[in-house]
Structure formats: structure tokens, C-alpha cells
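In this view, the complex is presented without one of its protein chains, the others remaining in place.
Right, chain A next:
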Amino acid sequence: MEDTAVQPEAAIARPRSGLGKRVWRNKWIYLMILPGLIYFIIFKYVPMFGLVIAFEDYKPFKGVFGSDWVGLDHFRRLFTQPDFWNILANTLILFGMNLVFYFPVPILLALMLNEVRVSFFKRFFQTLVYLPHFMSWVIIVSISYVMLTMDGGVINELLESLGMAKINFLLSPEWFRPTYIIQVIWREAGWGTIIYLAAIASVDPQLYEAARMDGAGRFRQIWHITLPAIRSVIIVLLILKIGDVLELGFEHVYLLLNSMNRDVAEIIDTYVYTAGLRQMQFSYSSAVGLFKSVIGLILVMAANKLSKKFGEEGIY
């Protein structure tokens, strides 16, 4: 495309259709898009087509095109495996905990923050609570580890000094889920307020004034003005969250996973990693991954449809 640019004028003046002319006039713009487009094709779309190996007996030396087809064998194996149902249940439980315990927190926090009238304090608070979002899961899990460990962790020392028994937070199945969700809230709740605060900021102040005239207190103002005003933002974010249903954070769970809590901590992502890359079952684990992606896609489309039914915009 680039070298035609230096062709003699006669070639450029060649008659073209309207579309061709417009495309030609924007040739540099297309050139700008090209590197990004190549990225999306190679690293996003080629892997999508690579999913066909989920229906093959993929052998690395035979390649995607040379390997034998096995149809739905991998899926059959998946669904007949008792382990799989446990892993699926773990995944769904963590997802449910995210919806119930994490999702409302940024909304509450934004409502509280919106009531702060001293702008210095507001900004200071925001700066603090946004910070954990920028820490990797490795850092966050590491900080928790030094605080929760049985030998010298501050939380266990505290429990002991209060006369209680130490708790093995890191290596016991019953503490995995609470630890997981508290870390999620600690890292993301502050950052999650940004979008709600923006939505709240665009509410017409006259509405509050009118409500006050009618004798509405703070809670009534929040209930009847602020919440309805951010309703559509809440719904959009809920859809996005549902679309992420199975994206529980591979890194996060992987870091918390150990031989003691495996029964509750193994999720689809960690299973794909272990079965695929540790045990080299490329085809089988691709099938597991595909199953997960399809469920996610179906859920996001369903949630979107539902939100449109309730008169909201949805995300597409």
C-alpha cells in the first residue's frame, strides 16, 4: 500500500468509485491502524481459530491442520469426570461471592464519599483507596501472607494475645473463600467507585434542592435521587461483571492455591493451566477453556437482553 503512494500522478488520477476514492484518501489512517489490527489478528483471532484443537487429538509436531479429529470426545471426558463438577461448583461459588459481597461495596463507598463536603478530605481518601488496585496480585497475596502466616503473622499473634487459638488461614480449606473475597474487596472496592462517582456528579443539583424543600433528609435524597440516577450505570456494570463470570482472576486464585485447599480453590482457569501446560493435555484443556468462554458469552448476552427488557440500554 505504501509504495503506490509514490506512483506517478496518472496512476492516482485513475477513475475510482466513491468508496475507493475515500479509502485512498485515508490511506495513511489505515496504515496507522495496521499495527494494532495485526496485533488483534495474531494474538486474539488466531487463538480463537486455534480453539479447533479442542475437537482434535492435537499433536504439536502434526500441527493444527494435521492432527486427527476426535469430535466431542474431550467434552464427553470433561462432563463424565467427577472432578469437573467440583471445579465448576468452586468457580460458580466464587463468582456468586463476587456478586453478593464485592459488587455492592463500590456503590456504597461512592454514596458515602459523595456525602463528604470537604474536598481535601475527599481527594485524600480517594488517593488512598485507589492505590491497592495498582498492586499486582502477587504483592497483595504476599502482604496477606506475611500478615496471616501461623508463624509470626500479625493477625495470628493478635488472636493469640486475645487468648484465642491461631488460625491456619493459608492452608485450610474453610478459610480460602473468605481470604479470597476480602482480598478482592480490599484491592478493587476503592477503584470501583470512580465510575459511580462520575455518574453521581452528573446529577442535577436542583433535584437535591427540591427534595430538601420537601423535607427529605440525607437518606431519602440518596434513595430517591442518587440511586435512581446511577441505576443505568449499576446495570451496565452488573452486565459486565456477569460477562466476566468465569474471570475470577487466574493469578489471584493460582497464588492462593495449595495442596491443602485444592478441593475448594481449584477453578476452571487453574485447572486449564495445570491440565494444559503442566500435563501437556493441550486439546483437553482447550476444550475446558472453550466451555468456559462459551458460558461467559451466553451469560453476557442473556444479561444484556434482560437489561433491555427492563428498559435499560445494555452495553450493545
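As a working rule, a contact is a pair of C-beta atoms (placed from the backbone, for glycine too) under 8 Å apart; a residue touches a chain by one contact, two chains touch by 3 or more; residues count from 1.
The rule is short, and it goes like this: contacts and distances are computed from a predicted model.
Enquirer: For the chain that's not shown, choose its UniProt protein name out of "Dihydroorotase", "Carbohydrate ABC transporter permease", "Formate hydrogenlyase" or "Ferric reductase-like transmembrane domain-containing protein".
Expert: "Carbohydrate ABC transporter permease"
Enquirer: Looking at the full complex, which residue from A:I139, A:M164 or A:A210 touches the chain that isn't shown here?
Expert: A:I139
Enquirer: Just checking the interface: what residues of chain A touch the absent partner chain?
Expert: With respect to the unshown chain, the touching residues of chain A are 19, 22-23, 26, 28-30, 32-33, 35-37, 39-40, 42-51, 53, 109, 112-113, 115-117, 121, 125-132, 134-139, 141-147, 149, 152, 154, 157-158, 161, 170-171, 186, 190, 194-195, 198-199, 202, 205, 208, 217-219, 243, 250-251, 255, 258-260, 269, 272-273, 276-277, 282, 285-286, 289-290, 292-293, 296-297, 300, 316.
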